[in-house]
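As structure tokens, the structure follows; a few thoughts come after it.
Every protein chain of the complex appears in place save one, which is left out.
Presenting chain A:
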Amino acid sequence: MNQLIEGLSALASIEVVLCLLLGLGLGLLVGMFPGITATMAVALASGFTLTLDPVPGLCVLLTIYVAANFGDRVPSILINTPGTPASIATTLDGYPMAKQGKAGLALTMSAFVTAGGVLLSMVIFIAAAVPIATIARDYFRSPELFALVVFGLTVMIGIASNSVLKGLIAGVIGLLIGSVGLYSATGDQRFTFGISELSGSEGVSFLAVIIGLFGVTELFDQMLTHSKSQIKPISALGRWWPNKAEFRSSLKPFAVSSGVGLVAGLVPAAGGDIAGLIGWDRVRRMSKHPKSFGKGNLEGVVAADTASSATLGGSLTTTMALGIPGDSVMAVMIGSMLIWGLNPGPQLFTTRPDLVVTMAAIMIIAVVLSLIASIVRMKGMVKLLDTPNHYLWPTILLFCMLGTYATTNSIFTVVTMLVFGVVGVVLKRVGIPAGPVVLGLLLGPIAEENLARTLVLQQGRGFFEVWSPIALAFLALAAISLIVPMLRRRKGSTLEQKVADELAQAETSALDSYNEKQENTK
């Protein structure tokens, strides 16, 4: 009871309310602008939330995380371009609905199921976070923690990379960047080249790397690939409020997809984009009218948005309870929390159980605010899609630089961020993903520390005395998480490919039947 009161009372201040509103505004905005991901926004916001206390800071970051999940549906539905990767599956039925003059209906239903998905996922967080953290604290020693880190890294590599080899190279690059600086066990300097800014225990600034890789890289890539012709937003939005039959028909897809999202959220590094596609595919297979999916079926929008938003609670759980980021936004969040002195992992919730209540309350308030803003201000938000890039790009670049500078008050950090921005573009263009680099940087020191302890424990002992079944199970899972994507790719059956192929087939058959009808009419 005390924890509940303590957790909620931490939110009773004007500062918190202002931070929630700031996060809400930023989250909805970044969600709406294609190319600006929630990861980029949270990375940017990390720069100026460092001066805040942890709770107001968490309010900004978590509200951005939630609100971006609402905002990103708008461009998916209106211009067929996902606002963030999490809304890729929304485009499949959302845009066809908009073309049929049902954009308002798709937007409203999307907001409702997104709210439902996140709220449902919070039940997982509230129920599971402390027990998982307690189990991890009681049973996880150095070998288990090392194996867990390896597992987290390999899952990210398996999911985020088109090529497992390139993903592994990205992971090694991240781990190497993480080894720069002071080796705390012996006080030796590694790869610092006499530069004082690199000589601390942090080495290369984590926030500079993530703002560079997720913010500036995306920006430069947009500059490289931007073309003038683009799809204009649909302006006739049609009716907004779903009728009873539409609500009823959405219940089953909501139930199925929320199950998919909740499970996917608990898998480290599996984000809303993957869950959305799986959820959409599952519901389509179970539907009596699978061929109507991809052509403007409301159930398709419900399935995609429920699954992707239901990952949030699970993702938060693995991040906070185990210290393994549930997705790339959470990787950034860990960086900020470390600076506030909060160390995500088994110890966090066992020493600060009130934080579970605080975080859950922030997420729930953020969902309610985002839902209200989505329904009330949707028409106004639609106009923002017209914002020209020549205003958007300089603003993002300036705030990336200032946000990075704010973390250390040093120009060196800004230069580091810009260098990683350029390196990130090169890596992206050659197909090396940024996710494993960041995760390697974040988890590298933890992996090294726990490996060092494990090797000391191993002295004079048998292998199975040190490496417990839990550790071995995680290592086996790590191997599986690399092998399975390789086998799938060899068969050429990634989910995205499958969905794209089936949509192409559906379009071709629709076109054929249309041509047939035309010929018959003649």
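Note that in this section a residue touches a chain if its C-beta (ideal position, glycine included) is under 8 Å from a C-beta of that chain, and two chains touch if they have at least 3 such contacts; residues count from 1.
Just so it is clear, contacts and distances are computed from a predicted model.
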{"item": "Per UniProt, the name of the complex member that is left out, chosen from \"HEAT repeat protein\", \"Cation/acetate symporter\", \"histidine kinase\" or \"Tricarboxylate transport protein TctB\"", "value": "\"Tricarboxylate transport protein TctB\""}
{"item": "Touching residue (missing chain; options A:Leu21, A:Leu176 or A:Leu472)", "value": "A:Leu176"}
{"item": "Touch with the omitted chain, as defined above, among A:Leu24, A:Ala98 or A:Leu145", "value": "A:Ala98"}
{"item": "Given A:Gly200, A:Gly431 or A:Pro469, the one touching the chain that is not displayed", "value": "A:Gly431"}
{"item": "Hidden partner chain, touching residue among A:Ile5, A:Ala127 or A:Leu165", "value": "A:Leu165"}
{"item": "For chain A, the residues touching the chain missing from this view", "value": "48, 51, 98-101, 162-163, 165-166, 168-169, 172-173, 175-176, 179, 183, 185-191, 220-221, 223-227, 229-232, 234-236, 388-391, 393-395, 397-399, 401-402, 405-406, 409, 411, 414-415, 418, 422, 425, 428-432, 448, 451-452, 455-456, 458-459"}
